[in-house]
Structures are given as structure tokens and as C-alpha cells.
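Here the complex is missing one protein chain, while the rest keep their positions.
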Amino acid sequence: MTVKIRFFARFRELFGADIMTDVVTGTMFTSLITTIAKKNPEGYAAIFDEKGAFREFVILMKNGKRIDIADAAKTPVADGDEIAVFPPVAGG
Amino acid sequence: MTVKIRFFARFRELFGADIMTDVVTGTMFTSLITTIAKKNPEGYAAIFDEKGAFREFVILMKNGKRIDIADAAKTPVADGDEIAVFPPVAGG
Amino acid sequence: MIVIQTDDVDIGALIIAAKKHGTGAVVVFDGVVRDDDITEMELEAYEDVATQELDKIAKNATEQFRLLHVDIIHRIGRLAVGENILMIIVAAGHREEAYAGSRFIIEAIKAGVPIWKKELTKDGGRWVPGEHGHGKPKTS
Partner (left out) sequence: MIVIQTDDVDIGALIIAAKKHGTGAVVVFDGVVRDDDITEMELEAYEDVATQELDKIAKNATEQFRLLHVDIIHRIGRLAVGENILMIIVAAGHREEAYAGSRFIIEAIKAGVPIWKKELTKDGGRWVPGEHGHGKPKTS
């Protein structure tokens, strides 16, 4: 199954805007992002702390809805999902 | 000596916009307006109460500066003064 | 521009002109003749004094809220429903100052500038009572 991962702002500069990736059924949000992020050490360090946990300010979304960092490890992704990972917003 | 009296809003409708009047030296603000107002009973009742005192909401000015009602009886007018009498403001 | 006049102004052009160096926020207040079953609104001012008061209010707001630009245009004469009565254009470095400065100016105008409004209706008209009975801000 295929999932689209979108990065914005500083994370976009590190990873690119959109990544389409094939995942196996049952893959969780956190493990998916961890796998993608590990391909880029600077990007990984921007998103994850030394213990491998999402940095506290990172914002996660699945199909436009916020996912709490605490829930991300047990939130599965499904075919066609749009996952977003971004730093704090600064519009206006 | 000559003084200009200006009425605004409802008071203007009752008395007219501007009145030029000759007064003797030593005339006080309150007595001047009382004299003018008495020529028009409806106008008088709009500005003065039953006891002949300025109604509490009436605003008085001399040359663009506020005169307190309490001070008006002992405030003299001088040649060339511009006196204004008006109801509460409602701009904006 | 601090002015009392019969003519309307181009708010869009004033916003552009308000953007002085350092501007991060412009706030516009536009008071409009509301359709309270009226045919027209008639506005009257003690013009010299009202203009002086508006100047003072703009100066106070500029100092107090570090505004970079202030326009106040108060119209007089007969205005139809939907027409602009009062336009306040304020520029500041940040939004907090722009909003606070704008609000300060409108409240000060309502409280003490000698301008009056009469609502004209099919059956005649009535003078709009001021929000502040004595022409000064309420303290309670």
C-alpha cells in the first residue's frame, strides 16, 4: 500500500516536499517517519531527539487531522493516507 | 462688545446655528445664555431645568475649551469670544 | 490626514499610504450608516473644535501605542445607509499596538468629539443620543 508523506518549512528543506512510499499493512505512524528520516541524519536530528522520540514541538497530521505525539507510535497508516510532519506554524 | 454664540444639533434646530450678540462688559456665561434662551420657551426648556440651572447633560465651551456648568455663572465673556452650547456628542 | 469633510475617501489608497517604514500591521476601522429603518443619516460637527480634538486624539494614540501612522476621516452631511461615516487607519510595527491604537481612537471620538448624528426616517428624525451622557468617558 502507498502512503504520501508531506514535509513543510524547515523539514521540507531537509526532506523534500512530498514522498510517496510503499508500506506494509500495520505500519505505525512513528515507525514510518523514523524509517524515512533515518535516510537523512540532519533531517532525523531535526525531528527526533537523542532517544528517538519525536521532538516535542513537531506537529503530526494524518489526513489533515492532528495526531498527538503520544499516540503516533500506535496509530496505523493505511493505503492512500496523507501524512504530514511540520515545525510550529508561523502564519499571519 | 460682540460675542458669537453657536448652537449645535437639537439646540441648533431650536435657536439657529450662530447668534451674534452685543453684551456689556462683565456679562457672565450663564446670564448671557439665559437671556438668549428666554426668547424661545421650547429652547429654554431644552437647556435649563425648572430652577433655571443648566441641565446636567448640556456642554458649554468658550473659545473651544470646556467650561464646567458649575463655573459658568462666574465666567465672564469678552469681546470676540465664541461661546458654544450643545447636547452630548454622538460622533463616530 | 485628520479631517472632517463631506466627501468619501479611498480606503485602499490610504492603507497603502499608511505603510511607513517599520510597519507590520495596519488596522482599519470603518463606521458605516446602519440600516436601523432609517432613510438617511445627517451629521453635524463643531468643525474647528472637532478637528482639534481629533488631532489631539491622534497624537495621544501615536505616543501611547507607538503608532507609525494615523488617518482619521470623519464625514458630515447627509449619508445614505451603507455609506462610510468614520474611517480610522492606523499603522504600527505589531498587531497589538495597531488594534489597541485603533480602539483607543474610536472610543475617544465617541466620548468627546463634538459631532452629532441625526437618523432621518419616513416620519421625521431623531438625534442619536451620545454613548457618554456628559460628553466625557464614563468612569464607572
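Order of writing sets the chain letters: A, B and C. Residues in each chain are counted from 1.
Note that a residue touches a chain if its C-beta (ideal position, glycine included) is under 8 Å from a C-beta of that chain, and two chains touch if they have at least 3 such contacts.
All of these numbers come straight from a predicted model, not from anything done at the bench.
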Chain not shown, its touching partners among those shown: A, C
Residue among C:K59, C:R95 or C:R126 touching the omitted chain: C:R95
Touching residues on chain C - with respect to the absent chain: 10-13, 15, 19, 21-35, 82, 93, 95, 98-99, 102-103, 106
Positions on chain A where the hidden chain makes contact: 6, 8-10, 12, 56-57, 59, 61, 64, 84, 86-92
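Here, only the chains that are shown with their structure count from here on.
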Euclidean distance of C-alpha centroids - chain A vs chain C, Å: 50
Centroid distance [mean C-alpha coordinates] between chain C and chain B, Å: 27
Computed distance of Cα centres, chain B from chain A, in Å: 75
